[in-house]
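A single protein chain has been omitted from the complex, and every remaining protein chain is retained in its original position.
Showing chain A:
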Amino acid sequence: MVGIVLISHSNGLATEVAALARQIGGAHVPLAAAGGTEDGGLGTSPDLVTAAIKEVDRGDGVVLIPDLGSSVLTAKLLQTPDDVVIADVPFVEGAISAVVAAGGGASLDGVLAAAEEAWHVRKL
């Protein structure tokens, strides 16, 4: 199953979006939140993100979903071709779409495509 890592400046934001996505997409999806710095402040920790990637990697690839700024730059540093890839998507909606797709057994490309669909889902 494809793993998913939510990368945010805020530990609270990443953790709660993960909880929401897990509730909708299923508890069986390998999903980790990597938010904030190691000392609990606002920011991004490459070490936390690296640990999260290892935690969710089941051999089928990992999708990184960053929020903004240093989260995106950290994701770009840690991506690897065809294995650990970035989804450039809205954080909340993209996370939910990705988790639902991964839970349904989609491939890495399938999960990325599902996350991208979040751009086109309007609320009104």
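In this text, a contact is a pair of C-beta atoms (placed from the backbone, for glycine too) under 8 Å apart; a residue touches a chain by one contact, two chains touch by 3 or more; residues count from 1.
The criterion applied here is as follows: contacts and distances are computed from a predicted model.
Asks: UniProt names the one chain left off this complex as which of "Amino acid ABC transporter permease", "NADH dehydrogenase subunit L", "Sulfurtransferase complex subunit TusC" or "Dihydroxyacetone kinase subunit L"?
Replies: Checked against "Amino acid ABC transporter permease", "NADH dehydrogenase subunit L", "Sulfurtransferase complex subunit TusC" or "Dihydroxyacetone kinase subunit L": the hidden chain maps to "Dihydroxyacetone kinase subunit L".
Asks: For the chain left out of this view, which of A:Asn11, A:Thr44 or A:Ser97 touches it?
Replies: Considering all chains, including the one not shown, the answer is A:Thr44.
Asks: May I ask which residue of A:Gly12, A:Gly69 or A:Gly105 touches the chain that does not appear here?
Replies: A:Gly69
Asks: With the missing chain put back, which residues of chain A would touch it? List them for me.
Replies: 37, 41-47, 68-70, 73-74, 76-77
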